[in-house]
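Encoded as structure tokens, the structure appears first; notes follow it.
Every protein chain but one is kept in place in this view of the complex.
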Amino acid sequence: MRDTQRLFGKACLLFGAALFAAPVHAEEPKHGGILRIYHRDSPASASILEEATFSTNIPFMGVYNNLVLYDQHKPQNSIDTIVPELAESWSLSDDKTKLTFKLRSGVKWHDGKPFTAADVKCTYDLLMGKSKDKLRKNPRETWYNNVADVTTNGDNEATFNLKRPQPSFIALLASGYSPIYPCHVSARDMRVKPIGTGPFKFVEFKQNESIKIARNPDYWKKGFPYLDGIEFTIIPNRSTAILAFIAGKFDMTFPTEVTIPLLKDIKAQAPDAVCTVAPINVSTNIIVNRDVAPFDNADLRLAMVYALDRKAFIDILAEGQGDIGASLLPPPEGVWGMPPEMLATLPGYGPDVKANRAKAREIMEKLGYGPQKHLSLKVSTRNIATYRDPAVILIDQLKDIYIDAELEPVETSVWHAKASRKDYILGLNLTGNAVDDPDQNFYENYACGSERNFTGYCNKELDALFDKQSQETNVEVRKKLVWEIEKKLVEDVARPIIMHPRQGTCWRPNVKNYTVMVNSSYNGYRFEDVWLDK
Amino acid sequence: MPGDAPVTVSDSGIEIADAYAADLKRAGLRKSGLRGAIGHFFLRHPLGAAGAIIMGVFVFGALFADLITLYDPLQTNAPLSLTPPSRAHWMGADFMGRDIYSRIVYGARISLAVGIGSTLLGCVFGAAIGLTSGYLGGWVDLLAQRIIDILQALPLLVLALVMAAALGPSLRNTIIAIAIPLIPSVARVIRSNTLALRELPFVEAARAIGMSEARIAVRHVLPNTLAPVIVLATAQLGAAILTEASLSFLGLGIPEPYPSWGRMLSESAAEYVRTAPWLVIFPGLAISLTVFGTNLLGDALRDILDPRQRS
Partner (left out) sequence: MASYLTRRLMLMVVTLFGISIIIFFLLRVVPGNIVDILFDSAGMVNPAEKVKIERELGLDKPIPVQYLAWIGGIAQGDLGYSYVSEKPALDEIAPRIPVTAKLALLALIFSIALGIPLGVISAVKQNSGVDYALRVLSLTGLSVPAFWLGLLILMAFVARFDTIPIYTEPTKSLWEELLLYSVPAAAVGFRSSALIMRLTRSSMLEVLRQDYIRTARAKGASAQAVNYDHALRNALLPVVTIVGIEAAFLFGGPIVTETVFNIPGVARFLVEAIRTRDYPIVQNLVMFIAIVVVVVNFLVDLTYAALDPRIKYAG
């Protein structure tokens, strides 16, 4: 039953992907109208560079432009789907260390000042901590570790000078997380009243209430955007929000936030709604404290991963709508994840759960545990349903291998502090990946010294492999390297990945020309050519 | 809980017994013993009896949860996720495949502990503060009134929220967090009653025949304020259970995976309200019924206890 559901889901998805891969321009786009979307929470600020959540990207991406951007109508982001935006074209020097962008001229910031190459330099100096003005938070500093500096040549040319070749560096620049900021507006003002070059101007952000952006009449891309504006109403209560969508108060749900049971509800109550389900490239994973007892013991770590029944997680949490994978999003939606046959050979990934658990118990018994002697520990996680629910299942599964775990719900305000202090034994965590690219994933989550590497996992050998794959220009060769790294990470129990969930996005049939990305939930919200048929 | 608290409770217990004996005598019933008393109660207070039965069922469930359930309330089970009520799982299963009937029965322990614990705590302290301050007056009243004013000027749920966040999630802390905001409303009502009673002739008469102030307060004033305390306490017992539900709905209170009714009704469960209504209906009914029961019982007790009904 569940398998058929899952297959059905995949079929729908592929159909959806096929449908949107070729932009449907059969109908003549109409201008005007306000797109109404509900928002899941009140974002911390409007400054995309300072945040690491799509709560900020979705409402504010339309305010900005990047140098380059993933094609907003190709669901699978990859190096081949990158299109120019503020850059008209780009070129790589022969030694592959100078990435030069030719910039569009005549582009104006929303306050009327002209956009120049200096703004590009300012933005990246800010990100690399080289400017006087500082970002309060800089979650993606590691992305630019390989950038020596950014230089300009006149007003219309900017060059990124790389320390070593990094063919997929441009993939990071194409993310929704890489907008260009103006030199003349302070980092503080960008949090409160952002100025961009994008298709929409910032109007207002009322905390816990609403966010409004309106059509930029002087947008450099003539004739765009089609919409007069977008209004986000903040509704943290998910059932209220879904009810409001069903009642027609909104044209669209908050993208990639509709869970599978709610999706069914929408389909039943509002049959005309158009819905797609896609991976969000946010993995549900376990963080293990390998510095203190008991998990300083490699055998015990291994026993734990043998106890995992990943399919059960997916079946319970997402009614089968999720994927089993290692650190990178698995194919077909994921570009880099290892093939399923290979995955099945890794510890704990074999399909026979009973055999895996027997093996886990065997290890536990060797370590001195058994039916008479259980291991007691705490599983810490954020006190939010999306974290708590998988933690409860994990606790239940660990019971099978003589581990009595208790849930320790941690308030959001102290979760990251606690995690960075390594004040946990086992933790249940979600990791969002902005770009489906190994550089982003490995450097952010597994490299020695990265601020987002909560577990403090550090393996010099692997660090060298990260650099090796990063420099590799041949995609097939790079893939092999990436799979080798993924395998090592699994065997080392670096950060056991439980699942890659899928979630839904729904809209009314009069919303046209919107494409849901299938391997990222952070990059597809420019909204410049979305239009309303009414 | 401080040592003197149960004494006050048993005092009121004696009052209940006294009042009840008087009630029986007045009704002309010569029957003595428990059976007669119960029969009389059922006849005179059918609604109260219904409340007593409801409460009895829940207390029984709480005490003997392991005997009357078939499943472990914490056991997750993928194939059972969101199964509708059936013969095997007659209240269905939640989305983690946990048996809802078992969770509700075990949840009775938590909800009743929170309800009774925090109400007792709140009422005992509230009544003590209200009585002393209303009866003694003077600087005691002044001080008590300031404490009450301060507590009361903070919204109940907000105070509970901050307390719960400050204390951290656990059963004991939830009880404390809910009890403290209950104190001022009890204290205020008791005080205003005491204030009026103090001036009444029978109190002055007692004073005239040389009764000690403490004795007057306990023998004459306290019994006369019990009726509103019980009306309030029963309302507060329900309010406490409801506050716990609200705290859990907002993400605080008793932590997962313990099956508190409030937690079962939390936001994540509310998402399934139409696709799997049993997730929301049964815990909601459990809460509503228990609160309903306490209130019915409280009303009946109030009728019995009201001292002016005697003459």
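Chains: A and B, in written order; residue numbering restarts at 1 for each.
The criterion applied here is as follows: a residue touches a chain if its C-beta (ideal position, glycine included) is under 8 Å from a C-beta of that chain, and two chains touch if they have at least 3 such contacts.
Remember, it's a predicted structure, so these values are computed and weren't measured experimentally.
Only one residue in the set A:32, A:223 or A:236 touches the chain that does not appear here, and it is A:236. The chain omitted from view is touched by exactly one of B:37, B:53, B:136 or B:195, namely B:195. In the full complex, subunit A makes contact with the omitted chain through residues 36, 42-45, 50-53, 55-56, 136-139, 188, 191-192, 205-210, 231, 233, 235-237, 239-240, 243-244, 246-250, 269, 411-417, 420, 432, 451-452. For subunit B, the list of residues touching the undisplayed chain reads 47, 142, 145-147, 149-150, 152-158, 161-163, 165-166, 168, 185, 188-189, 192-193, 195-196, 199, 227-228, 231, 235, 238-239, 242, 245-246, 249-250, 265, 270, 273-274, 280, 284, 287-289, 291-292, 295-296, 299, 302, 306, 308-309.
One rule holds for everything that comes next: only the chains that are shown with their structure count from here on.
Annotation: 47 Å between the Cα-based centres of subunit A and subunit B. Residues 237-239, 242, 259, 261-262, 264-265, 268-269, 311-312, 315-316, 319, 383-385, 388-389, 391-393, 395-396, 407-409, 411 of subunit A touch subunit B in their complex. Against subunit A, in their complex, subunit B makes its touches with residues 74-76, 78-79, 81-82, 95-97, 165, 169, 251, 255-257, 266-268, 270-276.
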